[in-house]
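A single protein chain has been removed from this complex, and every other one stays in its place.
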Amino acid sequence: MFILITGLLLGGTYALIALGLNLQYGVARIMNLANGELLVAGGFAAFWAYTAAQVSPVAALVLVAPIAFAVNWLIYRIMLQPLVSRAKSRGALEVDSILATFGMSFALVGIMTALFGGGYFNYAYLAQPVDIFGSSYAQNRLVAFVLAALIGLGLWLWLSYTRAGLRLRALAVNPASARLVGIDTRAASAQAFALGGAITAVGGALISMFFTLDASVGILFTMKALIIVIMGGVGDIRGTIVAAMILGICETAVARLIDPGLTLAAAYVLFLGILLFRPQGLFGKKPT
Amino acid sequence: MFRRTLMTATAAMALAVAGLGAASAQETIRLGAAAPQSGPLAGGAAVTHWPAVRLWVQQTNAAGGLQLASGKALIELVEYDDQTNPQQAIQAAQRLATQDQVDFMVAPYSTGLNLAAAPIFAQLGYPQITGTAVTNQQPELAAQFPNMFFLLGRTGVMAEDTAKVLVDLREAGSIGNRVALVNVADAFGIEMAGISKAVLEGAGFEIVYQSSYPLGTQDLAPIIDGAKSAEADAFIAWSYPGDTFALTDQAIVQGFAPSVFFTAVATAFPAYAGRFGEQIEGVLGMGGVNADDPAFQAFSAAHTELAGQGPDFWASAATYATLEVLGQAIEAVGSADRAAVLAHLQDRANSYETILGPVDFNENNDNERYWTVGQWQNGVFRGVSARGRDGAVDVQLFDGWN
Partner (left out) sequence: MNAQEIGKVIPWALLLLAAAFVPVVFSPYWLSMATTMAMFVVLATSWALFSGPTHYISLATAAFFGVGTFVTGLGFQTLPFWMLPLIAAALGGILAALVGMVTLRLSGVYFVIFTLGLAELVRQLVTWVQNQTGQRGMYVLTSITERDIYWMLLGLAALVYLAGWLIGRSKLGFALRIIGNDETVARHVGIDTALAKVALFTIPGMAAAAVGAILAPRYIYIEPSTAFAPLLSFQVVIMALLGGTGRLWGPLAGVIPFTLLWEFITRQAPNQTLLLLGIVFLLIVYVLPGGFVGLWARIRRRFHQGGGA
């Protein structure tokens, strides 16, 4: 039971890390290597709100989400759209977006170091235990899990049952055909990218409740997010959530039952295994 | 562009402080520093390394500079970011020496970066006085790099003293025999845990839980759960900053309160107390200082004023002391003649007065006096175990998370 709950809580964390990238990569076709830095920026915002103004990280989301949405929308419009327009093929766009967002991640680390210094950031919010089935868990992790579940569910409902969501799904399947049926692919891509960025920043704000962050730590999150997104299948929200949960439970089980030293190795074995047998990811559709 | 303005600003400020009265042919000593401002170790360097270095330069210049035979000389600091990358650390040392032609260099931050840059320091004859390298290879290193000096300590000694704290507590009847030993799986953690295990088992302790976790892991609930299930009397973690926080956090959440709770790097950081407040009363950690020493308290106050945060209770003071040693060697020689300063440092008869207390070097260029274990007591991280240093206080028993 301890393993299952701890694993689910960890899976919630992973879902927060990866959901945003799924939208950015799956729908807007930008393999965003600056994803982790945006996550850390969200965490810094929450840290700042909590320490300077005693605003709880959860309440701070009301501000973090729209600001992150706006910033990411601008990033897409100004910096990434020219790349999308000039790309002759999906491969060319991939190369360009890797290069551009890699540069962006450097710049973001530089900006954050200049603004906040290079030191460690953390704070105590809801760091008390809560008992479930006889074991203790951190309240803040539970809160993050619940919010991750709400975000995932909300996103899935939105994508499945609204016109705007339908547009994004069409875009995810095939940008060229989406254009043919009258979807403004530029606007929809920008929307998807911005929404993804907002979710990532929200994730960062929540994770900062129990992670110690510093300006340079983003790359770790980026790598984790990439792996979860690919594992779950690009462009499918359910896949990302399932992959995040599987990864969380698997890592916790290995840590508790075998050896914590092998958690990451186990995660990569799992990931490589899934990739070999289902190259399109758990929920991905076979490319036609 | 940036550096030029920065340097002129610093120099101008320093001159203004020094008073322009005697500024006819003011000599300056150029001091180079390359350490992480980005990359995995930037967080630690921002706490321990940079403020200490800048503080020493500021204070020395405020006092008019170093006293040379030809008069006072101000320090001009040239900084680079080595991005926590050995390649860049090498390149930066090379650049400082041959392009910026600095007179002296501050040793880099961390064991790995110090060793990567060591050949450059050695080839070009720069003294390398390290305040952040912990190793057990001083004899081999000193043979290969005779210009390298060590102030912070030896891994073996650190592990032995930690074990000794447990032995003493056991003899006093305060704790039992069961130890949980965990470590971060990188060179530091592996080395410390290896020595620890041998020493503890040699002292008759039973290792009831042992594990490691990958670098960068902050989800450590399973480890605390494992140690708790094993009913350990003592918990020893050779951890790094992120995981030091995460382990403590999880131990509090799960109510895991053994009689000894020890975490390694970052336990001595002021941010640790900032994060956990009074809950950490009695937590043991790596390093320590004589917190009651007026010299350290003055350093702490000045550090807080300059950096907006206090020093850590371990390597900050050691880093500052490396520069005190360098400064005193330069003043003793009376000029910025590098070879002469190095010869002065290599002369084992010389000793130096620092905020750590007196420092001298043995045949392995090792200052054999260092703090090994500390403990949070009444909001201050006090040294409880030291080699050759006064002021160690008694260990208190950890009585749970308040």
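For clarity, chains are labelled A and B in written order, and residue numbers in each chain start from 1.
Assume a residue touches a chain if its C-beta (ideal position, glycine included) is under 8 Å from a C-beta of that chain, and two chains touch if they have at least 3 such contacts.
Predicted model only: the values in this text are computed from it and were never measured.
Only one residue from A:L4, A:L157 or A:A265 touches the chain missing from this view: A:A265.
Note on the undisplayed chain: of the listed residues B:E79, B:D161 or B:D243, the one touching it is B:E79.
In the complete complex, the residue from B:G176, B:G194, B:G274 or B:G391 that touches the missing chain is B:G194.
One chain of the complex is left out; on chain B, the residues touching it are 1-3, 6, 37-38, 40, 78-81, 83, 85-88, 90-92, 94-95, 97-99, 111-112, 115-116, 118-120, 123-124, 135-137, 140-141, 144, 183, 185-188, 190-191, 193-194, 197, 212, 214-215. Residues 31, 33, 79, 82-83, 86, 90-91, 94-96, 98-100, 102-111, 113-114, 219, 223, 226-227, 230, 234, 259, 261-262, 264-265, 268-269, 271-272, 275-276, 279-280, 287 of chain A touch the missing chain (whole complex, contact as defined above).
One rule holds in what follows: only the chains that are shown with their structure count from here on.
Distance from the chain A centre to the chain B centre is 36 Å, each centre being the mean of its Cα atoms. Interface of chain B with chain A (complex): residues 36-40, 42-43, 45-47, 50, 84, 182, 185, 211-214, 216-223, 225-226, 241-242, 245-246, 249-250, 252-255, 266, 269, 271, 275-277, 309.
Contact residues on chain A toward chain B in their complex (touch as defined above): 2-3, 6, 9-10, 13, 109-110, 113, 117-120, 122-124, 127-129, 135-138, 210-212, 214-217, 220, 251-252, 255-256, 259-261, 263-265.
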